[in-house]
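As you look at this complex, bear in mind that one protein chain is not there, while each of the others sits in place.
Here the chain labels run A, B and C in written order, and each chain numbers its own residues starting at 1.
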Amino acid sequence: MKERKTRELKSNAFLVAISAVVLGLIAGAILMASIGSNPFEGFLYLSKGALMNIERIGNTLATSTTLMLVGLSVAFAFKTGLFNIGAAGQMLIGGLCATLVAHHVFLPRPLFLAVLILSALLGGALWGVIPGFLKAKFNVHEVVATIMMNWIAYWSIYYFVPAYLKGPSLETESASIAISQSLRAPWLTKLFNGSYMNLGLLVAIVSVLIIKFILDKTTLGFELKAVGSNRFCAEYAGIKVNRNVIISMMIAGGLAGLAGLTYYTGYSRNMQIGVMPSQGFDGIAVALLGASNPIGVVFSSVFFGILQSGKGFMNAMTSVPPEIADTIIAVIIYFTATSVLFKRMWDGLFHRIQMKNEKKGLDLKENEKKPEEVK
Amino acid sequence: QGTSEAGPAKSNLRVGMVTDSGTIDDKSFNQGTWEGIVRAAADYGLTTKYLKPSGTTEADYLKEIGNLVDAGYNLIICPGFKFETSLYEAQDKYPKVKFVILDGEPHTADYQTFRIEKNVVAVYWAEQESGFLAGVAAALQMKDAEFGFVGGMEIPAVQKFNWGFQQGIKYANATHGTKIVLKQENDLYQGSFDNISAGQQIAASMYDKGVDVIFAAAGGVGVGVINEAKNRAAAGQKVWVIGVDVDQYSEGVMPNGKSIILTSAMKYLDRASYDMITNELNGTFPGGQVLRLNATNDGIGIPVENPNLSKTVSDEVAKVYAMMKSGEIVVAASADGLYK
Amino acid sequence: MSHVIEMLNIRKEFPGIVANDDITLQVEQGEIHAILGENGAGKSTLMSILFGLYHADEGHIKVRGKQVSINSPNDASNLGIGMVHQHFQLVHNFTVTENIILGREGHFFLDRKTASKKIKTLSEKYGLNIDPDMIIENITVGMQQRVEILKMLYRDADILIFDEPTAVLTPQEIDDLMQIMRNLISEGKSVILITHKLNEIKAVADRCTIIRRGKVIGVVDVKTTSQAKMASMMVGRPVSFKVDKKPAQVGRVILDIHDLNVMNNKKVLGVKSFNLCVKAGEIVGIAGVDGNGQTELIEAITGLRGVESGTISLDGNDITNAQIRKRNEIGIGHIPEDRQKRGLVMTETLSDNVAIKEFYKAPFSKNGILKEEYLQQYAQKVITQFDVRSGEGIHSLAGKLSGGNQQKLIVGREVVSDPELLIAVQPTRGLDVGAIEYIHSQLVAHRDKGHAVLLVSFELDEIFNLSDRIAVMNSGELIDIVKTSETDEQEVGLMMAGVKHKEGAQ
């Protein structure tokens, strides 16, 4: 009786994520109510704005696409114990490379798409590999390095685009990319009734599957995870830690570069200067809420996509400012960061329920035993 | 003005606006447009709404237009040339909705095809005339001084202000004997519309170098310029700013009640949005047309009431304005022989 | 005869374990009172309660006859209780003075000069020999410990707790410490000493409380009790300190180290002109006090640290600059010193941990794709063979294992991969006697299969029990290599202190 081994019910990542989401939505509701709006109406129009018709669903998915890839990038880096806060810069550079290709490379469509995707991948990877290298070689903390890289990308774009990619008259953005040179596909646009839905979603989904495969099934994933969980043990085991850090940041950067691809050559078809893409930071939220799991990232990116995509219509129908969506996301992230709280709460709850059940079970057993003892 | 007979007291017209980069109270482009809408709404009892897009890409603009349309808004006003390509698509996508674009006209992204449908009105202003008037007014008031120009981004509307301004100074120097200097190094575009600190630091440098008046056509960068001028004026220095788009007099007011806004180069944005709404209510929406507002149709000007300009200067400018109306003075909308 | 400390019927529970179960400890004024117990017996927990770091679930504490409640180290300190922790509580980049006055600065503005003078005086009074203006990271471990002692004296502590103070000291430093303790007693202070080393208890303690699994087994008078008696009380059965093993069947040279120089973290030579060879079929033990270059030597052999000069060859291959993986492939197994830091990935499953060195090659994987099934079978084999106990078998996370089971897992992984050279560093640190016996037998079995074993241990007993030859290290140098059968602990102890064989034998 002393060493009773019952499997204790434990809260899991999903439960924690849901708790954070619920609290985020509640916080949103309180904020809406505090300015005299009806939260139910707010959420109704928010979801309508995102999902009301096929076109809006397409737009929501197009928004999610970029978030998904950034989220995947951040999640992948997390798995290797790195915090990639530089997705914004990697998006910019990936997007810049893709935009250059879109303007200057003319090839048959399938080949062109391959080159386009590759260019964004490489651009992002380059921007990711630099902090990776600095981390591996000089132990420069990747958080600071990637933040610096963000601003370097920002100002490089700021001066590069007007100088080399300027449209006929616009100073603030690059020349627009022709549909045929972009990720937009006429059949998709038609299917989704004229939305911005583009081939990026395919890129994102394939990336999710590849990353999931790499992490779960390959020796590379094994190494990366080992380095992420305990770099000292990995080193001891003969795994080249530095090489893995560099590879990881390279892949993470590449994924963020793809996010830039979907945003700048799929969603918007040009690059704006003086804008740090907010997806770079929303992607952190996506990764955290998705518990750094590729499949989790898919769900959380769609959820955040709905928030981002539906807020405009909500603003049109009610007096709730669209910034409520960002506030909800931020609250969710705070609660994800403090998820220990929920873990304790749920574990405590489960524990109590279990104790109760166990007690019942014990009582039953004792009842069963007694007659035997009497015999 | 006879607005009472213009339309019914209550109407099912719902007027929406999508803001350009910058906010609704930018004391400039967005605000001017919005003020016209608000005035019309008060006069005719309309429902209005503006949406601020989350980005400044074509997709972002189209999305907000779609949101307004789906929310039942049937006249949508879009301030800024940045809406040109989104409206090119929207005019076909929402044929039942009326659109007004200010400072631009619908065309494809590659500038190959310009097409304006019956549900769209495009409005342009002759900013160069406005800049010219402001230049003349400032020159006459200051007589012997050094001027500077700070633009936001190098886009046509801003450039035209600059070119007109330079021509105005030259005109005043030539015909009224003023001695106004504008050095090339003091004529620049900062490169953004939102970098307040850069605006402040540039203005400070210019004032330090002896510039007395800065014409700021630069959104948030201009806010920095105005802040710097206020700071110096409060410390007793004689420095001025020329405002842009709307009468920015109140922006330059210091605690002592005086304003450092010498005058403003205005284009009557509010009038455009107000008039288009009126037209729509009267059934005279000039769909398919490109309107050009200038001196001849009172589309531009400088503030009439302005304590910072003397009576004689105001009178003199009024004469110049009249000559502009009559075609006696023609202001070029190009940089010929001027700083960029 | 008065009790300066009385801890009565103390009980302390941690989730899933009763660390202290009805423990009573009575310390007399002016005595050195030892506490003896296996790892995890609850000694540190008991002292933490006395020092106010933990709060007892039951029981109470009397200090100098008065019942007290100690809720924080401050309370303890105010009662004149001071503690030298197992891990030093010193800020590495502060001066000695700053560390000592921390929390007792006196005024709002620091007065380092006055404090420094006071510390100097105290240091002289107790023969501690400390310069108050040195920075902690620049002084030796022994000095750091004396700083800890000064910290207590500065706070006017007269009840001093030492938790395993000698684990990190050289024999000379241990002798000094014993002397310091005697000085303290003669100044009227009382000392509680926790140590695993029976000879130290014998040397200085007056009485000893023995605990096992959270319970007090007895209190003995040290003078009249033999070491064997104390040991058997502690473990609960007679302890045999000997391992059964046949004479070694020595074969070819497996590890050959020639004139090796290795830098330590402070960028000075930690290993100096070192020569050693280990042959198949023998266990060579490296004896020495912690910090004398063992870590650097092992890291150089395993490839975790670069070599300054010299050569290392393994089974005839020069591996001086080879990659770690290459060394593993040629045949190095390594039971690392710090199992939590190096040995395991705590957040991964047992099966992944078992495969961590070999996952990349067949049959664990093919073309970069893992063979999950094989991984699991293999892990199952290892944990069955080495009796690694866990909640969910191979799917448990390594971090959920107890310390002993973690160690068994590592030993299992390294032994099952059947390396030509098995390097075992402190292989039984933190283990109970049962586990120790098992691991010792496995090391001997590995030797008997014709492989080489290099053992590093700071416990002389372990070295003597297992080794066929003993290499003694001091300040990075090889003092000598002797056959176990031809030497004794005394001689090796002298050599560990740097005295060469011949000088010692004079």
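To be clear about the criterion, a residue touches a chain if its C-beta (ideal position, glycine included) is under 8 Å from a C-beta of that chain, and two chains touch if they have at least 3 such contacts.
As a convention for this text, contacts and distances are computed from a predicted model.
Taking the options "Formate dehydrogenase subunit beta", "4Fe-4S ferredoxin", "Putative ABC-type transport system, permease component" or "Na(+)/H(+) antiporter subunit B" in turn, only "Putative ABC-type transport system, permease component" matches the UniProt protein name of the chain that is not displayed. The chain that is not displayed touches the following shown chains in the complete assembly: A, B, C. Touch with the chain omitted from the figure is made, among A:V144, A:L191, A:I295 or A:M355, by A:V144. Interface note: of B:A42, B:A234, B:V304 or B:A335, the residue touching the hidden chain in the full complex is B:A234. The residue from B:L188, B:V239 or B:V317 that touches the chain not shown here is B:L188.
In the full complex, the hidden chain is touched by chain A at residues 31, 35, 83, 85, 134, 138-141, 143-145, 147-152, 155-156, 158-159, 276, 281, 284-285, 288, 321, 323-324, 326-327, 329-331, 333-334, 336-341. Contacts to the hidden chain, counted on chain B, fall at residues 23-26, 52, 185-186, 188, 190-191, 194-198, 200-202, 204-206, 208-209, 220, 223-224, 226-227, 230-231, 234-235, 253-255. What chain C contributes to its contact with the hidden chain is residues 51, 53, 72-74, 77, 83, 85, 87, 89-94, 98-99, 101-110.
The criterion applied here is as follows: only the chains that are shown with their structure count from here on.
Each chain gets a centre from its C-alpha atoms; the one nearest the centre of all protein C-alpha atoms is A. For the pair chain A and chain C, the distance between mean C-alpha positions equals 45 Å. Remark: chain A and chain B have CA centroids separated by 41 Å (rounded to whole angstrom).
Contacts from chain A toward chain C in the complex involve residues 5, 7, 217-220, 222-223, 225-226, 229-230, 232-240.
Chain B meets chain A in the complex at residues 16, 21, 49, 51-60, 63-64, 66-68, 70-71, 73, 81-82, 85, 93, 109-111, 153-156, 191-192, 194. Contacts from chain A toward chain B in the complex involve residues 49, 52, 55, 59, 158, 167-173, 175-176, 178, 194, 196, 267-270, 272, 274-275, 278, 308-309, 311-313, 315-317, 322.
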